[in-house]
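Removed: one protein chain of the complex. Kept in place: all other protein chains.
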Amino acid sequence: MKDVELKMLERAKALLESGEVARVIGWKKGDFCHDPSPASFESVEELDSFVYDYFCGANLSKYLIQMSKKEGKTAVFLKPCDSYSFNQLVKEHRIKRENVYVIAVECLGKLDIEKIKAKGVSFVTGVEVQDKEVKVTTPYGEEVLSKPDVVLTKCATCNKTHQVKDEEIILHERPERDVNRFEEVEKLEAMTEDERFAYWRAQLSKCIRCNACRNVCPACSCVKCVFDNPASGIAAKANDDKFEEQLFHIIRAFHVAGRCTDCGECSRVCPQNIPLHLLNRKFIKDIDGLYGEYQAGETDEGKTPLTSYTEGDAEPNDVFKGEAK
Amino acid sequence: MTNEERVENINRLSGTDVRKCMKCGKCSGRCPAFKDMDIKPHQFVTKLGKGQIEELLESKSIWNCLSCMACVERCPRGVAPAAVIEAVRDTVVRMQGKNGIKAEEIPPIVDELIPQQLLVSAYRKYNK
Amino acid sequence: MQEVTTEKKEFTPNIVAFCCNWCSYAGADLAGSSRLTYPANVKIIRVPCSCRVNPTFVLKAFQQGADGVILCGCHPGDCHYVTGNYYTRRRMALLYSFLNYMGIEKERTRVEWVSAAEGARFSAVMNDFVAQVTALGENKRLTDLRVKEGE
Amino acid sequence: MQRIGVFICWCGSNIAATVDVEKVAEVIKSEPGVVYSANYQYMCSENGQQLIKQAIKEHNLTGIVVGACSPRMHEATFRKAAEAAGLNPYMVEIANIREHCSWIHKDMDEATEKAVILVRTAIAKVKLNAPLTAGESPVVKRALVIGGGIAGIQAALDIADAGFEVDIVEKNATIGGRMAQIDKTFPTLDCSACILTPKMVDCAQHEKIDILSYSEVEDVKGFVGNFSVTIRRKARYVDETKCTGCKICMEKCPSKKGLNTFNMGLNTRPAIHIPFAQAIPNVAVIDAEQCIKFKTGKCGICQKFCGVGAIDYEQKDSFIERQYGAIVVATGFKPIELTAFNEYGYADNKDVITSLELERLMNAAGPTNGVLLRPSDGQHPKVITFIQCVGSRDTSGCGKPYCSKICCMYTAKHAMLIREKYPDTEVHVFYIDVRTPGKNYDEFYRRAVEQYGVDYIKGMVGKVYNENGKLMVQGSNLIDNEQITIESDLVVLAAAIEPEPSVRKIATLLTASIDTNNFLTESHAKLRPVESPTAGVYLAGVCQGPKDIPETVSQASACAAKVIGLLAKDKLKTNPCVATPDETMCNGCSQCANVCAYGAITYVEKEFRLGGGKTEIRRVASVNPAVCQGCGACTVTCPSGAMDLKGFSSKQIMSEVDAICKK
Partner (left out) sequence: MLKIAKERLNELYAKISETMGLFIPVNYAGEVNYKVWKEGAEVSLETLKTVKSPKNMFFPQTENMMKFKTEGKNIEIIDVRKDYKEEKPFVLFGVKACDYKAIEVLDKVFLAEPVDTYYQSRREATTIVTLACSKPEESCFCGVFGIDATAPQGDVTTWLDGEYLYWQANTEKGEALTALITALTEEGGEETVAGQRETTKAVLENLPFAKLDLSRFTPENLNDLFEAKEWEEMSEACLGCGTCTFVCPTCQCFDIRDFKTNEGVIRYRCWDSCMYSDFTLMAHGNSRTTQMQRFRQRFMHKLVYYPSQNDGLYSCVGCGRCVNKCPQRLNIVKVVKTLGGKKDD
């Protein structure tokens, strides 16, 4: 990973020095080894704090909505999953593609500090990742954890590949994996209505309506969200009533249906760890099943499943047929 | 059983809506057993509609209907005269206390020479 | 507040029906002019096309205490606006499947295509849907308790 | 502050019998915003409208709700009344308390309670209504008539006579349609050709009429007043401008075994042919599937013999695009396929024919030169049996549930003509009912029975079978309660008629509604019987429902009157209930344009103030109100809710939902 970071730094410096780009979007060191923040770097000096490590899970594509409007080109480092969001935003005319220089960077899966802490390991000062193991350094010694246990949820079932690049920095190939990202959705589908209701009630009752899921979501890029717009008739900030969270999460999932690239940021940022990605994945799974496989963000043009149709589409009343009750 | 109940019962057994009949007579026009019927297929439908079932219950036609279903097949309105006849027949059989035939009773009485259709018809006839 | 004690009466669901102006609303009119009855707890909202119905409206109805929501439009292929109901079909298929995924009873939601000529069908569909929702009982999972807060 | 007026209509006893209208009006008085509430026997009457107008003026009403019949019926009436009183017509909402309430509920309390809720719902909506102003769009002063049968011909002539350009698009090589195939017409027994062909010639000679024969409508864009239609001119391989109709090619053509479709396949014709003697245009057409030149590349005899060099084997389908202000659909009918009715043995016996085939057999220009000879052996049939309602009034799934309307009369005509021409012929008619409403119709039928001795048998035929070369027609005689078998030489089936199948495609192109039997739906069964719900599209002839020639001609002329009325205007008011984006919220994501069937949405870059002196350029949607039809598909696609629909705004619909749910 260090070699990748050095290479990225080298490229960022070169691009800024040559004036080819006015800024580089990447990650900046935090106070610990596990809290880098997204940041833009406008000079070589600023790059001192540049970092790319196993905790750079944030999706940078959404920042480009504003950045690509600025004077001069913006270089951005995109992980495979981020590249789908980028394409989708280009498709929706939200990012000016010509103003962006995309550097595809290697990603072998990012780590989730909360999951590491949940293993009882605190005061993490460093990590070293080898294949399927994560060696964690703390002032009290070293701990070895299984990597699949501590990667971000979004990374656990990711098989995404770079969809857009002006250049790439990939030093280690990520092996193809045999994963089923719909496994959790299927489990829920196999439950009874009552069980599903109980499950989602419990999960959504934790929601504090902080809007982190919405604000981080690259598909939720509305100039003004309906939930912030008093004229929409559904604007609300309240959370305590059981309906509000449902309304919010259902509408949000519907609004991003067919556009959600499954980047998983919603679940990453949820302070209550609500598995929000399972809402979006249900839509993705249904779309795949009913209208043919579709991956949002695979290209930067074309219609989404909800803005297209075929004459022989499934009937709404029939979608439940042949399904467990 | 009152007459009314009996009418209702025949309606139910036949599974047909006699009000759909537009009195074209195509059933009787097609019936191969027409000449042997004292009450004609179309009359079964109209008389049931009027609730005049005494005549039907006494009719010879119920024993002469071949259950060939030609009338059902040909009816432009989806009415099933044969089903009405059958329902009347069943009613009569029940009134005689002979209620039904069981599947397991069939094999011993089967004669190889009996046409298959008769068996099917008989089964349908006696098993309601 | 005083009438609480008398509230022993049978559950009659409140049904919101969204009908497109060209087919289903006309179908409902035809049901009316043909005197084909259906329960009075079905109330129709006229929309130009079934594709005008935002999932928000459906949720809003449930929030406000509706027990069932039915959406009626022209038969696919017959949309007055050419393709409107094709989009409706996809949206509602996904929405209803999703609501069920969240544990909302699938019997509470329905989409029916009713043409202007199908007054009888409109009536039959409404009778059937009301019976279905009645059997299901009150909408408790997707209603906003504040709405029903009696004072 | 809103000042709402509510007007509850009794509709005579239609509403008042099940809804306590006075109570509704009383209860509604206490609704917030309502300042006036009244009830009246007939709100749509002159007096009722006067009541509304007066109340608007006296009480300074800002919006009104009329609790009455369906808005599809009288919304326009009440809007006009409001406008006359100085209120914006779009400040009117209708609560449908008749079709959706009084007519379907029996219990007075229940219906009254529902009526109150429906009125409240309308009040909730009208409070959020905004005054709307209709836009204007220009009218192209040219009409398109689809179908060149008697309906299309009559409509075209009437429109052209009023001074407007008309194009007739006919998919066959000649205009004339079904009427050209008919021998005589009831109830006067006029020769069909004698009255039709002069009209065909009129069309051809009319300076305002352009006949596009052998052509089909390929695409329709636009809207009332401004349709843009693409027409496919099918390759006929004969230059229409050169062909003189001399028919030499027909004589010389070596491939003469093509079925003559004009004669219902009862005889043959050459590959290159003119459908019939009086065809308009009188121009030949080559059947490429039959033509030797097309099949083998050799032959070319017609080209050799054509004196004017009109034959062009290289001709391809061509497309023309024309603008029209109005469209008349007159696509006509065809008899249904009889394959599902094997009891009549149509497929197995040459001498079981349809009535339309009989027309050709009796026509002087037909395959037998007007001598009635049976198809199997060319002998005079001595016993002829007619069977009525073949596939009509049939709900079993084989046929059509409706009455085809014309069969009773043409069968009487056939029976009469046969008995007159061949008095030695025995004619039997099996019927279920004889339906003869119409001027001189029943007299006509009775003449067949009384004067010509036609044997009408009340009953239906169960089967037709061939026994020793005779057709045995077995049916019931319900009057005698007998089953009878008639030994016949010829059996004529009165096959049901159905809309010409191509109407489906046309309906889709025009976004015109169609019913389950493929008949085009009229805008109102009684009050707007010739208009399609799609503005600017009119219906003439059987495409709208079974009808005979006089009715068809009347409807065609009615269509023409409507079209003339439309084309006489220079500008049309456009529907103001169109989509409109709130640019401050629009993301410019293009999702809405993806679902717009009319291409009404485009995008523009606009500068927005951000506050703090900053500005931002954003891509935002822009709707062309003349093109937008107001379906609302875009509004749901828009995640930010920037797109809304005037007259059916999200807030309005949500307020209706609230009002309905409020107990």
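Quick notes on this structure:
A, B, C and D label the chains in the order they appear, each numbered from 1.
One rule holds in what follows: contacts are C-beta pairs under 8 Å (C-beta built on N, C-alpha and C of every residue); 3 or more make two chains touch, one makes a residue touch a chain.
Only a predicted model underlies this, so the values are computations on that prediction, with no experimental measurement involved.
Counting contacts over the entire complex, the absent chain touches A, C, D. Of the options A:D31, A:E45 or A:D178, the residue whose C-beta touches the omitted chain is A:D31.
When you scan A:R11, A:R268 or A:K282 for touch with the missing chain, the hit is A:R268. Here one chain is not drawn; of A:A39, A:A219 or A:V319, the residue touching it is A:A39.
Only one residue from D:E31, D:E113, D:D515 or D:D644 touches the chain missing from this view: D:E31. Residues of chain A that touch the chain left out of view are 30-32, 35-40, 58, 63, 114, 117, 122-124, 202-203, 205-206, 208-212, 214-216, 228, 236-241, 265, 268-269, 271-273.
Residues touching the missing chain, restricted to chain C, are 64-65, 146-151 (touch as defined at the top).
Panel shows chain D; residues 30-32, 610-612, 614, 658, 661-663 of it touch the chain omitted from the view.
Note that in this section only the chains that are shown with their structure count from here on.
Two chain pairs, A-C and B-D, are weighed by contacting C-beta pairs, with A-C ahead.
With centres defined as mean CA coordinates, chain B is found 70 Å away from chain A. Put simply, the C-alpha centre of chain B and that of chain D have 44 angstrom between them.
For chain D, the set of residues that touch two or more other chains comprises 595, 637, 650, 654. Each of residues 55-56, 60, 77, 83, 87, 91 in chain C touches at least two other chains.
Against chain D, in their complex, chain A makes its touches with residues 69, 91-94, 220-226, 229, 231-233, 255-256, 303-304, 306-308. For chain B in complex with chain D, the touching residues are 20, 22-31, 34-35, 40, 42-43, 70, 74-78.
Put simply, chain A touches chain C in their complex at residues 185, 188-189, 193-201, 226, 232-234, 241-244, 246-247, 250-251, 253-254, 257, 279, 282-283, 286-287, 290-291, 305-307, 309-311, 313-317, 319-320.
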